[in-house]
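Moving on, here comes subunit A:
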Amino acid sequence: MKFKKKFSPSGFIVLAIMAITLAAPILSPYDPYAIGVGEPFVGPGWKHLMGTDDLGRDLLSRVLYGGRITVFIALAATIIALIIGTLWGMIAGVQRGWVDEILMRTADATMAIPQILFALVCVAAVGASVVSLPIVVGILLSPTTARMARTAVVVELASDYVVAAKATGLKKSRLIMTEVLPNIAPQLLVQLSINAASAVMIEASLSFIGLGIQPPNASWGTLMLQGYGKLWNTYWFVLFPALVVTATILAFNSYGERIRVSLDSRKSSI
Partner candidate 1 sequence: MVLVFLSIRVLPGDPVLARLGAATEVTPEALKALRVEAGLDRSLLAQLFSWLSHAVRGDLGVSYISQFPVTQLVGERIPVTLELTFFIILLSCIFSLILAPLSILKPGGKLDRFIGSLTSIGLSVPGFVTGIIFILIFSLTLQWLPSLGYVPITEDLGKNLQLLIMPSITGALTATPYLVRYLRASMLEIKQSSFIRTAEGKGLSDSRIMFRHILPNSLVPTLTMLGLIVGYTLSGVIVIEYMFGLPGIGSLAIEGAFKRDYAIIQGVSLVIISLFILTTLLFDILCGIVDPRLRVTKERQNEI
Partner candidate 2 sequence: MTSSLVVKNLSISVPSSKGRVAVVDNVSFEIPAGKKVGMVGESGSGKSLTAYALMRLIKNPVSIDGGEIFLGGREILGLSPKDFRLLRGNEISMIYQDPMSALNPIMKVGQQIIESIQLHSPVSKAIARKTAIELLASVGIPEPESRIDSFPFEMSGGMLQRVVIAIALSGEPQVLIADEATTALDVTTQDRVLTLIDKLAAERGLSVLLITHDLGVAAQFSDEIMVMYAGKLVENGSVNQIFSNPAHPYTKALLDSRCDYTIDVNKPINSIAGQPPRPDNRPTGCVFSPRCAHVQDQCKTSVPPLTSSQGRLTACFRADELFQVGSAN
């Protein structure tokens, strides 16, 4: 399965964001926790590209490190959602019958619950940390992946090459691993990207209302919370993390859309 070798701006941005956050320690000019490296509430300028916060901490560094946390949580959640969702959907799609019914009904029920409410309840129960959040968000996002995986599996299992493979006596589990999985991989990638976008949004929202990552650690959402409190003094404290968050979500969404569009166009040209 080859993809069109065209330069994808959104894909590039996605990779760039991940690379930059990974390289945060190298890139940030100051220690994000160091208080007083600059005067408090200094606006954006050459010395501090994003300005400083109320305690004189360099904002750019905080944003970079915050990115590490947010992006990590988002990606971890996405991977968890992927694993759970794919297994969920595949079992349903392969077994069919009442197993399928129950699994899918559960998925629908979970999807019906307003997302932040769900996350809120879970966080209240288990607390928020870099470990718990990916799990919570991952579970939250898995039903959509499950639905998609199930549909994809059902479609694939009905197609000719599967029937042919079965006719040659291929064992079911091998069949799934070697034939079906690679074929649904592109769709899973789309889901992955979109889920990443949602994960960032949920994490940011949670942290913004104070139920996410707690200080002194700061994800982008936490930064915005702190900035929001100081809105009267500075606008950039909130603005920069907000811009970065939006850009990240947009990048993930666009990338997912792009893959989906190229998938659809390939399907219709067959």
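The criterion applied here is as follows: a residue touches a chain if its C-beta (ideal position, glycine included) is under 8 Å from a C-beta of that chain, and two chains touch if they have at least 3 such contacts; residues count from 1.
With respect to how the candidates were assembled, all candidates are chains of the complex that A comes from, given by their letters.
Keep in mind it's a predicted model, so treat the numbers as computed, not measured.
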{"item": "Candidate number, among 1 or 2, whose chain touches subunit A in this complex", "value": "1"}
{"item": "Subunit A residues within the candidate 1 interface of the complex", "value": "105-106, 108-110, 112-118, 120-127, 197, 201, 204-205, 208-211, 224, 228, 231-232, 235, 238-239, 242, 245-246, 249-250, 253-254, 257"}
